[in-house]
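Left out: one protein chain. Kept in place: all the others.
Letters A and B name the chains as they come in the text, with residue numbers starting at 1 for each one.
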Amino acid sequence: MAPTTYLQAIGAGLREEMRRDERVFVMGEDVGAFGGAFKVTDGLVDEFGPARVRDTPIAEAAIVGTAVGAAIAGLRPVCEMQFADFVACGFDQLVNVAGKMHYRLGLAVPLVVRLPVGGGFSGGPFHSQNPEAWFMHAPGLKVVAPSTPADARGLLLSAIRDPNPVVFLEHKHLYRRVKEELPEVASPTPMTARIARAGDDLTIVAYGAMVHAALEAAEALGADGDGASVEVLDLRSLVPLDEEAILASVRKTSKVLVVDEANATCAAGAQVAALVADRAFEDLDGPVRRIATPDIPIPFSPPLEQAALPSASTIAEAARELLDY
Amino acid sequence: MDASAAALLAVPDAREVLLTSEDRRRLWEHLLLMRTVEDEGIKLYKKGKIPGSFYDGRGQEAISVGAAFALSAQDPICSPLIRDLGAHLVRGTDLTELFRHYMGRENALSRGREGNVHFGDRHLGVVGMVSMLPDMVVVAVGLAMAFAMRGEARCALTFFGDGATSRGDWHEALNWAAIDRLPVVFVLEDNHLAYSTPQSRQFATHPADRAEAYGIAVERVDGNDVEAVHAAVAGARERCLAGEGPVLVCATTMRMHGHGAHDDARYVDPELLDAWRARDPLERYRVVAAEHGVDVEAVERDVRAAVDAAVAEALTTPMADAATLMDGVFCEGEAEPLGVGGAAPWSAYDEGAR
Partner (left out) sequence: MPHMGTSVVEGTIIGWSKQVGDHVDLDETLCEVTTDKVDTECPSPAAGVLAEILVDVGETVDVGTVVARIEVEGGVATPATPAGPVAPARAEAAAPASNGAAAANGNGAAGPRVSPVVARMAAVHDLDLAQIPGTGRGGRVTKKDVLAFLDRAPEPEERPLHSESPYRPDDAPPAPAPSPPRDDLGGVPQPLSRIRQAIGRAMLASQLTTATCHTVVECDMSRVENRRRDLGLTALPLVSAAVVETLRGFGQLNATLDGTTITTYERVHLGIAVSLGDDGLIVPVIHDAQDLSPQGLGTRIKDLARRARAGQLVPDDVQGATFTITNPGAFGATIATPIINAPQVAILDLEAIIRRPVVITDDDNNESIAIRPMVNLVLGWDHRAIDGVYAAQFLTALRRRLEAAG
């Protein structure tokens, strides 16, 4: 079997769930005949028809809001935002209507909103954002961020089968860059962290595309005469956050570098850093360090964008400093 | 074929609905129940028994009662707003639970997580509102979309005020429903005020006219006439189920109290209020019901007794338990869809209509 890309894995996950459960349907802008802006839903309309692969008007609030209605009516909608940035237009429906529904009324809202996130390709300020922190801060929403094709498929299965609204962050940079052999039969990936690389001297906590940058940095640190043994923890799920996995890794290495591609303030990484400071203080042998994108809209021009986003080299540099601490 | 034969073969006009005297007794009962519960709520609020604020729908009772009365149990209401307590009552919300909910006591409707008319009973097919209006209009369109996808003969009904039509979600919802001709009844409560802001500061084109521009059929009705509202919504529902697409029922009325119990509404012209007071939906319907043989006084006694009993029992209920604070942010088990167990008191549903 040929290796499957991250993008194909998401498409495969959708197809498998739609075959398995007739309540599952997808909707979004240009997801039907066009197959989605990134071709994630390519071919689905041929198999499942336009009723279950629904092209919508340009109306993000209505995409999310009607998904809430369909979900409480017993369906399993999977909405696509063409770019994660556009979810701001549907923010109210997601945060105020979907997120609070079960706590207020005991009414479950099983829906998935897929957000193509991330920069690195000159998408500019409206096509590059990583808005996960908005939703981590909104009670009642789950937030997952796969970094590999297997987890992209597995977490999508988990998200669709979850009885709660799930924000599914799929990283555009990974769509066609990472690939792997997938098992014939998909199984749901638990919403827990994964040790992407084991090590003893330092933990790098990351998720999404930054897992790959962290792995590259870890390799460099192991090879470049640093001889450092660096652990990379792939969070996979931000809500729920696998606190025990984070704490266990920090207890082992005593040094932690938290990386996220999102803007720094109140980011997922800030939550991880706070957790470590709160619950692993006596295991720390150095300050909790963070790398994130500065608090700026993601700029268009390549030198600006590259200067903004964390990279393997900036991660390695920070890790080296921390190792030397 | 002569004209009389053609008339016989024509599809009956759904707006010529049949109401029995028992139907009229129930309409009178629910109108009165809504007003009695809300008057009791205002008293409890002023006595310091209801935390936060309190909102009521004085003068608008005929709309929520008449509209909900036209639905079958399969047709969800998404959502009754703060002027629409009557819709909950028609569906069968338990009065004691309602007063417990108002007072922040342990209750099955909201467990103390919500107040005011911010509740729903998912078992009765009623989705609780949110404060961001008209968000639930969009959700109602989603329910209708699900019904259409599954080919079910159901419609969703949603309420909104004239002020809420200024927001983009309303446009998205109406546009979306019109594109797919979804079975949704939009009930516009044209009550002249958005809190204190008059319509001249809300829109240049009336929402009913805008709805027509989206391609949605509009039915205009006297919102203070419960039977007229009922007939209009019943007709709209029939059209939805016939696949003719969404209908907007524009019910003209007047908000007779302030926005909430904290608002004396001194910004409203007193003469306007006097004119509308003369058209009070309860006073009007009391006469109509009595004319149709309803023992209106007996209903009044029963309602009074039921409300008093509910308040008394609610007052003995403990406040919401802080130990449950963290419960229910997420659903832990299977997602249970919105139920279809609500009451459909209209006699048209007594047999086989479900």
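To be clear about the criterion, a contact is a pair of C-beta atoms (placed from the backbone, for glycine too) under 8 Å apart; a residue touches a chain by one contact, two chains touch by 3 or more.
Since this is a predicted model, take the numbers as computed values, not measurements.
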item: Which displayed chains the unshown chain touches; value: A
item: Of A:180, A:244, A:285 or A:317, the residue in touch with the unshown chain; value: A:285
item: Residue numbers in chain A that touch the chain omitted from display; value: 201, 254, 281-287, 324-325
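Note that only the chains that are shown with their structure count from here on.
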item: Between chain B and chain A, distance of the C-alpha-averaged centres to the nearest whole Å; value: 40
item: Chain A - residues contacting chain B, complex; value: 25, 51-52, 56-57, 59, 61-62, 65-75, 77, 92-93, 96-97, 100, 102-110, 139-140, 142, 163-164
item: Contact set on chain B toward chain A in their complex; value: 76, 78, 110-111, 113-114, 118-120, 122, 127-128, 130-132, 135-136, 138-147, 149, 156, 168-169, 172-173, 175-176, 179, 328-338
